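Supplied in structure tokens, the structure appears directly below.
What you see is the complex with one protein chain gone and the rest in place.
Labels run A and B following the written order; every chain starts at residue 1.
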Amino acid sequence: MGMTWLSLTIGLPWLGALVVWLVGDRDEKITHTLAVAFSLAAGVAAVLLLPFGKERLVYSIPIGGVFGDFTFVVDGLGVFLAAIATVVGSLAVIFSVDYMHGEQQLTRYYAFVLFFIGGMAGLVLTSNLLLMFFFWEITALCSYALISFHNDDPKAVAGGIKALIITQLGGIGLLAGALLLYTYTGSNDFQAFLENPALLPAGALAWMGFGCLIAAAAKSAQFPFQTWLPDAMEAPTPISALIHAATMVNAGVYLLARFYPAFAEVPGWREAVMICGMLSALLAAIMAMVATDLKRVLAYSTISQLGFMVYAVGAGGVFASQFHLLSHSVFKALLFLAAGAVIHSVGTRDMRQMGGLGKDMPLTRAVFVVGGLALAGIPIFNGFWSKELILEAGLHDNPLWLYGLMLLVAGLTAFYTLRMMSMVFYGEARAGRHVHDAGNAMKAALLPLAVGSLTTWLLAGPFGHLLAESLPAHHLKAHGTLAIVEEVITAPATYLALGVVAVGLLAGWQRQRLSALGQALSGVSKAAAESFGFEAINRGVVNAAQKLAEWLRVTQPGLLNWNVFAILCALLILLASLAVGGR
Amino acid sequence: MLHLLTAVGILVCAIQAIRSRRLIVSALWLAGTSALVALELYLLGAPEIGVIELSVGAGLVTVLFVFAINLTGEEAADLKGLIKEPLAVVVSVLSIVLLGILLVPGVDRAAPSFGEASLKAVLWGNRQLDVILQAALVFCGVLGVLGLLGERESAAAEPGHSEDSE
Partner (left out) sequence: MNLSVPNIVILIVIGLLGVGAYALLTVRNLIKVVVALQIMVKAAMLALVLAGRLQGQENLGQSLALTVIVADTIVAVVGLALAVEVRRVVGSLDLKALTTLRR
């Protein structure tokens, strides 16, 4: 049974992509219906697959050669991410029915969304590193194609290219890791390697570890690659919610969590991971405090929250990081989709043009506030529990200064969340504006996510057991939900964090009065608006890649003679090396 | 001695097929190459393959060539190459020499004997996948022939079209 659900989870979205693509742009309604049907079916299959996570179902397709077996392993870590990808994916598709209403070329849109959902599910379910690399690149391709969906908008195209090039950099790191693994173990499968990292010599292990860190940082928009994510906000908002908040950007965190047992002992690796996470969390939070574009604020906050997760993995809190990943996927998808409803209705992303929208869009406001409170880490909401667990993990035998900075980021998060909510929904309404609340399909996507933001923390216990039982190499300890709740409530660190959050909220509330302080820090805010100079570095990388491509175009004249010439030259080199080396 | 003569014949035909300025002559030299290769195959102890090569390579393919050349017309057969002549000579001669250095010494030796199954058994028994692939290939070929034939019809339907640009 499990295998059926497994193949359906990956196969259904891909089949759907094919069907949607083949049906074509004939009738908008048919396209919408097909996409919703296939994504919902995939979501159901993934949820039905969840119980098999405990058994560690292994499903192998022998391919032979360098590829080895294409092995899929249904364990806690993979199956829950697959469930997030397909469930949030189906909600994003449902939301798109309203959001993309009347758009041209819906086929292209839905085909890529479905292709992405299947690719993401495959990425987290496979245990073949080479196959994982393929899925990794499929998600990167879909991300690029969907960011640049409005391909007549130069900003969207530039954003897509930037995301593609930067995530490719990370892809090289992953490919290098896969090649190292194959060189030393003779197989692409990483299960045996996770249980016994000593299969690789220390030097190679370190290279692989840091290669994976680069891959993860590029994919999850972490320091120093963080600037592609804000530019990716040119994508249609459901895409931002699905790919750039709930799923693809989590792939990096997933990679780190998956390989944590192998690299934890590499000297300097955990510290590097923690510092990478801390810097991303801090810098992005500061940038979120000064940004005025609603989606960019959300993008910065995504980077910041991903920084929390990366930090947690480095600190040894694999469960905490994955739990926060779950919470974050739900509340950030909610925030993005609600923001999408706002943008769809107001027609701008500039928060200074908004204000007072709460009266006209009561439902959107309600769900946005739920998501915002979860993001800020207010008790009862799911973000609170997972963030506290991360901060606690940071206290166990880890540098205290990192913990202190993360605590500061928690305060900054509360500040910018409140600033964002009040700028959009409260304050003076602008005159002469026709605003309508979210449509029915939008509501159908928003409400489950809002309920999820309130309740997913109740799953902490079962989720912990699932991870602990199916990931023997990680040596996780499982606790019941009650025990986790008790642990969080009784820990003094929680109250310290809550205090910081309260200060952040207060500062956010009274931010007009703090204008003097703001003036004093204007240098910082200016630097933040410029992404602290990393924008320039990232742009340099993108430009260099494009220049190189332009330069290499000489080698592609499209003339048979020259192509054969190149083939013959390669053959000559091969023969010459054989003739010399064979002696 | 017969081997040597055939070898010289094959190479001369091949070179003529390339050098010839007229396409139709080129195709005929190719047919000659094919026939001589069939002879060589026969001499090597593979008469079945030789016969098939003779009928298909020298027969069918040549007919197809003549067919296609009729449809496209003789043109542009003697344009100067896009790669400078000396460069092409150097690269191809170098590859021949290197291949020769690598291959020739290993060729002349006594053959081990394995006691093999018959050609039929090997062809139909051990290589079923190949047979399926060949079926697919033949299907492609049929499509190609249909393309050629369809072309003939449309060329007949629009007389003058193919002559225009000659």
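Methods note: contacts are C-beta pairs under 8 Å (C-beta built on N, C-alpha and C of every residue); 3 or more make two chains touch, one makes a residue touch a chain.
This structure is a prediction, so every number in the text was calculated from the model and none was measured.
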| item | value |
| --- | --- |
| Contacts of the hidden chain among displayed chains | A, B |
| Interface residues of subunit A (partner: the chain not displayed) | 553-554, 556-561, 564-565, 568 |
| Interface with the undisplayed chain - residues on subunit B | 3-4, 6-7, 10-11, 14-15, 17-18, 23, 26-27, 30, 33-34, 37, 40-41, 43-46, 48-49, 52-53, 56-57, 60-61, 64-65, 67-69, 71-73, 75-77, 79-83, 85, 87-89, 91-93, 95-96, 99-100, 103-104, 107-109, 111-114, 116-119, 121-123, 126-127, 130, 133-134, 137-138, 140-141, 143-145, 147-148, 151, 154-155, 161-162, 165 |
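Note that in this section only the chains that are shown with their structure count from here on.
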| item | value |
| --- | --- |
| Subunit A and subunit B: spacing of chain centres that average the CA atoms, whole Å | 55 |
| Subunit A partner contacts - residues on subunit B that touch it in the complex | 81-83, 87-88, 91-92, 94-95, 98-99, 101-102 |
| For the subunit A and subunit B complex, residues of the former touching the latter | 559, 561-562, 565, 568-569, 571-572, 575-576, 578-579, 582 |
